[in-house]
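With one protein chain held back, the other chains of the complex are shown just where they sit.
For chain A:
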Amino acid sequence: MEKHDIKYFENKKQCQFQEWYEKFKSVTFSSIIIPLPKIFIDYLQADEFTTPHEGFPEFKVDENDDLFDDNNWSTSKNHISTLDPKYYQGYSSDEEEDDDDSEDDDDVDEEDKEDEDSNKNKKQKRVINESEFKELSNQIIKSIEKLGGNVFPKLNWSSPKDASWMNVFNSLKCTNTTDIYLLLKSSDFINHDLIQFSINQDEKDEILTPYVLVLRKWQNLQPSMEFRCFVKDNQLLGISQRDTSTYFKFLKDKKQKIQDAIIKFYNESIHEKFSNNSYTFDCYVTKDEQVWLIDFNPIHPSTEALLFVWDELIPELIEQDQDEQENEETKQAKEELPIEPLTKLEFRIIDDENGIKPNLAITSRLPLDLLQSSGGTGQGNINDLLLNFKNQNKLN
């Protein structure tokens, strides 16, 4: 953990769902908290990712479709046969595909050695099957039913928003355990939660961890009406539109009404009730200006400041990074828009089409390798390889 992470871990702990839900139950969406046993955390932590046939969505197709017929395969000999063996695995034309391993003898040796080095490694390599935590799955199924059949999942802090591509509805809507497991195992946001507590590897499978699975009643919320509020020393200091990738024209006219509703909600339901004096909370404003609490988040580098910059809200926490030279962009941005700490409540929305920001959650729709190559920070041979691939395509 980085130094500021340790510094603010207490704040973070207070924002865990199970820490605040009971107290704020009447102003937030119905939810069920399920404590998670170690085996499930191990399952989430493992790279091993298989999904059984059951639960995976089945679509209506022609009865005569024979794609999955085991005896029905295309012939493939005529393509991409000249791929650079430096980059690509060969495959054996025999039924037993074993030639690949023998080519890489040196690697096998190395991996063996690594295994000997750490017993822990071996444990992590244990393959955990969904059938090994049936009891938990049953608990989840019952909870989904109780919440009306459609839920969205989260852990102590985060929801797997970045993994919505791994969901049949392209959202966080889940109707069964497979939906939930697919999202949780695919999400970097969930990973971020999973590094907050370390779990003793010697514990038994059934032992309960500090982690919880939260199932919340699914709501088809309008992103335009979600807001993040920043509270500093028990003073509501900032309100920001939460979906910063869209310009909602109507917000301008509604701004005052929304602000009044949020202030009233803050004073009546949140103020001095949360276990810290400085925090952020997300809320949803309904069409008749009723406000619902969505979540609490800590004043923490991992919390997005959205239309604010942290300098304005909590200037005393900003650390000047000594190693990093200010680049031209930073310098220019600062000259053009000097950062003034806020003293009274400010409500920010996106004012026009030019103000929209890219939706960062969408970046997780691509493998890491490609994301990194695009920023110019990737290293290694990806470009060679893409070129090689491109050239292959041309030949075909």
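FYI, a residue touches a chain if its C-beta (ideal position, glycine included) is under 8 Å from a C-beta of that chain, and two chains touch if they have at least 3 such contacts; residues count from 1.
We take it that contacts and distances are computed from a predicted model.
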{"item": "Candidate names \"DNA replication complex GINS protein PSF3\", \"protein-synthesizing GTPase\", \"Ribosomal RNA-processing protein 43\" or \"ER membrane protein complex subunit 1\"; UniProt protein name, chain not shown", "value": "\"protein-synthesizing GTPase\""}
{"item": "From A:Q14, A:Q139, A:N191 or A:N276, residue that would touch the chain that is not displayed", "value": "A:N191"}
{"item": "Which residue of A:S171, A:Q201, A:Q256 or A:N277 touches the chain not shown here", "value": "A:S171"}
{"item": "Among A:S26, A:N200, A:N220 or A:T343, the residue in touch with the chain that has been omitted", "value": "A:N220"}
{"item": "Residue ranges of chain A at the interface with the undisplayed chain", "value": "4, 45, 47, 49-53, 56-62, 65, 67-68, 70, 73-74, 76, 79-80, 83, 86-89, 91-93, 97, 100, 104, 107, 110, 114, 165-171, 175, 182, 185-186, 188, 191, 220, 222-225, 243, 245-246, 248-250, 254, 285-288, 301-302, 304-305, 309-311, 314, 317-321, 324, 326-330, 332-334, 337, 352-359, 362-387, 389-390, 393"}
